[in-house]
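Before anything else, here's the structure in question.
The complex appears here without one of its protein chains, the remainder shown in place.
Up next is subunit A:
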Amino acid sequence: MAGEGEKKAVLEMVQADGADEGCVTFVLHDEDHTLGNSLRYMIMKNADVEFCGYTITHPSESKINFRIQTRGGIPAAEPLRRGLNELSDVCQHVLNTFQVSMCDCSVHNMCLT
């Protein structure tokens, strides 16, 4: 699953032998609480997810172990993908709302206190 040759791995999947596709630990490289906690929140909001958590294995290494367990036999990559998409949409909405309120602010000129 890691990149070939010189390319550094960005995302790896670790699965216990014998377990179904629903319980997977993803290793996300070059990430920390910034993406870990916000992604965990978005994935926990999914009703199909039985367990979701992340750990920073060692503070000197910038990688997180992100574990997802689903119920109903759903492959774990699916809530991960959905969580990433939803987080991306949330950020887009926040950006649009912020830009609209900045435009309103400059039009009304009332926040230049």
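Before moving on, here are some points about what is shown:
Everything that follows uses one rule, which is that a contact is a pair of C-beta atoms (placed from the backbone, for glycine too) under 8 Å apart; a residue touches a chain by one contact, two chains touch by 3 or more; residues count from 1.
Here, contacts and distances are computed from a predicted model.
Set against the options "Embigin", "Cytochrome c oxidase subunit 3", "Guanine nucleotide-binding protein subunit gamma" or "DNA-directed RNA polymerases I and III subunit RPAC1", the UniProt name belonging to the omitted chain is "DNA-directed RNA polymerases I and III subunit RPAC1".
For subunit A, the residues in touch with the chain missing from this view are 1, 10-11, 13, 28, 31-35, 37-42, 44-47, 77, 80-81, 84-95, 97-99, 101-102, 105, 111-113.
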